[in-house]
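Encoded as structure tokens, the structure appears first; notes follow it.
Excluded from the complex is one protein chain; the other protein chains are retained at their positions.
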Amino acid sequence: MGTALNPSYFMVLSAALFAIGLYGALSRKNAIAVLISIEIMLTAVNINLVAINKFLTPEAFIGQIFAIFVITVAAAEVGLGLAIIIAIYRNRHTVDLDDFNWMKW
Amino acid sequence: MVDFALTHAWLVPLLPALAFVIIVFLTRPWPKLSGAVSIAAMFSSFVLASSVAYGVFTNPGFIERPLIYSLRWFGMEGFTVDVGVMLDPTSAMMLFMVSMVATLIQIYSTGYMHGDPQYSVFFSYLSLFAASMLGLVISSNLLQMFILWELVGLCSFLLIGFYTFKISAREAAKKAFITTRIGDFGMLLGLLFLQIIFGTLDLAGLAERVPHYEQYGISLGLLTLIAILVFIGPIGKSGQFPLHVWLPDAMEGPTPVSALIHAATMVVAGVYLVGRTLFLFSEVPGAAEVIAFIGAFTAIFAATIAITQREIKRILAYSTVSQLGYMMLALGVGSLSAGMFHLWTHAFFKALMFLGAGSVLHALHDKADVWEMGGLIKKMPITGWTFVIGGLAIAGIPPFAGFWSKDEILVVTLEYARQGHALGYLLFFLASFTALLTAFYMWRMIFLTFFGKEKPENHPHESPLSMTFPLLVLAALAAVGGLIGTPWANVWGKWIHFGHPHHGEPNYGLMFFSVALAVAGIGLAYRLYYQDEEKKLAKQLAERYQPLYKLSYHKYYIDELYQWFTRQVVDASAAVFYWFDIHVVDNIVNGLAGATKLSGQGLRYFHTGRIQTYALVFFLALLVITVVLAFGSPTLAGSMGGVHS
């Protein structure tokens, strides 16, 4: 555990990844791209969890366990999300989110 | 028997009430049986009432100490109402008179209503009517009296509107009920005052407490107000001005009903109530003066209307209003004895005349205009001659009943004037002038109806025995019924009086004066409507004083005034209230609902349906919360963190 490894490095990395993911999730029109962006945000969270665990409670692996949990859930989520997107694509022949506005009003 | 009757006086009203129940639930499909049940009950009740009267009038102790028994009707802390029986000479006399007249009228009705499809119903109503009135008479409590008073009103409503196919009957029934209701409102207020101030509505209790009203912390002014409020009830019920309008219309009912209403029950209830509460009115000279003046004014007012009316029952109706005015006048000047005496004699001759009029209408198939009748006495001798006796009685010719009671009223009024009451002589003048008018219009009607030329288009016939028998009985009573109250041997005054019994010397001058008035009235009618075969003079007079004639014929346009008031004021303001309700109150409600809807419509534009917009808002909100939690005020952060503590 070198002194060079300041926790703020992890924080900055995580925040950058999260911001990139958020930007992607909010701005991309393609549903698959949005899904990927969400994955990036989850990765950012995972980095944070693992890193902070290292600095706060090195003996217990709480952060790691949570990260694994998140990965599992993310996998399920991607599976489900892709399935939905495929289903929509079959019906509408598009994966453009702007067309997915049937919930309006 | 007498003891039983005295302790079971409540059976007197109960028997007809039972007859009502039996007819309604059991014997309605069989008219003859219903009639029999009704008359049997009524007659038993008359027998019982006679025993009561015998018991009371043989024991002078009842004058000072009435027999009272009662039981608790309902009650709670601070407010208890007992119902019971109060027997004294006044109520015993009424009990006897009402049950007798009611019995005679029921016998008469078997002939008059013969073949009517609603025969049973009619008898059930008559029974209930009699029951209510008899119950009212023996009431020991003002609330009890008020209740039966209202029931009398209900029965009159049902009976006046008995011919339900007639619009006019329906309107008259409504008018009777609502007009008397206005009076009842005043009376109810009076009763509330009495209950609140004196803590009881028992007649005996009130009679004890009212004279010491200062001890109950009220002024004479308030007591006067209370007395006048109570008097509004009798104004409505006894057809005093200005609430007299329903009474002439009440003749829309079958004639026996008119007789019952006008003679024995409904209208005398008001007079009786004033008589019963005279302990209140005698305390407050102001209120007593009001009664005397309203009475005298009503007497002359109705008499001036009666002289121009054409329908036989309408003339009789206005004469009733006028005679009731006499009774009120007598009570107002403080003489229970004179008022009740006139009530007693009036019951006989007025019932007689109404039943006689019914007999005439029966014979002429409901043709009611006296100008289209004439010479009926030849074909209908019994009806005619009994009617003449009634006419003599009401005009005040001795020795018929009306003379004695009217004379008594004139005597007490004159005494009242001599005691120095400011307008006493005016009262006396009004009373005597009314006597003249009464003789005139009554004999105008008799001459036009029974004498003169026969009209060829009429085919009258004498009525059956069931109808003439009551006429004969009543005629006998109208002839001799007043002899118990002659100035020489005033049995009446000994038994029925308020305060000290009246011990006046016979006033021969006044007697002569009143007979002269009656003779003058009859003579005038004779001159105008009998001697003058073509009635030229009468017509000329009507022509010359046409505005006055019209005013009288149209009853001073009081009905029109009330009609205008109901339509233009009451209904119009009701419409305003309704308008307010659906346009203002409702629109506020609908406006609130509309505002909710509008705000929903506005807010739905935030609901774009695009997930990314939602996500953006979500993250912005998260950001705001994070910033606030991290850098915001410690109290807010603390409170949000402390949600669960």
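Which chain is which? They are A and B, in the order written, and residues in each are numbered from 1.
Assume contacts are C-beta pairs under 8 Å (C-beta built on N, C-alpha and C of every residue); 3 or more make two chains touch, one makes a residue touch a chain.
Methods note: contacts and distances are computed from a predicted model.
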Name of the absent chain as recorded in UniProt (options "Imidazole glycerol phosphate synthase subunit HisF", "NADH dehydrogenase subunit M", "Amino acid/amide ABC transporter membrane protein 2, HAAT family" or "Response regulator NasT"): "NADH dehydrogenase subunit M"
Visible contact partners (per top-of-document touch definition) of the missing chain: B
Contact with the hidden chain (one of B:D88, B:E150 or B:D202): B:E150
Listed residues B:M1, B:L26, B:A40 or B:I167, member touching the removed chain: B:I167
Residue of B:L426, B:V589 or B:A621 touching the missing chain in the full complex: B:V589
Option from B:W30, B:F185, B:Y216 or B:F433 whose C-beta touches the chain left out: B:F185
Hidden partner chain, touching residue among B:L220, B:L465, B:A575 or B:L598: B:A575
Touch residues of subunit B, complete complex, unshown partner: 72-79, 143, 146-148, 150-151, 154, 157, 161, 164-167, 169-170, 173-174, 177-178, 181-182, 184-185, 188-189, 192-193, 195-196, 570-571, 573-575, 577-578, 581, 585-586, 589, 593
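Following the convention adopted for this analysis, only the chains that are shown with their structure count from here on.
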Interchain centroid distance [CA atoms averaged], subunit A/subunit B, Å: 94
Residues of subunit B touching subunit A in the complex: 604, 607-612, 615-616, 619
Parts of subunit A lying in touch with subunit B, wherever the complex brings them together: 22, 25-27, 34, 97-98, 100-105
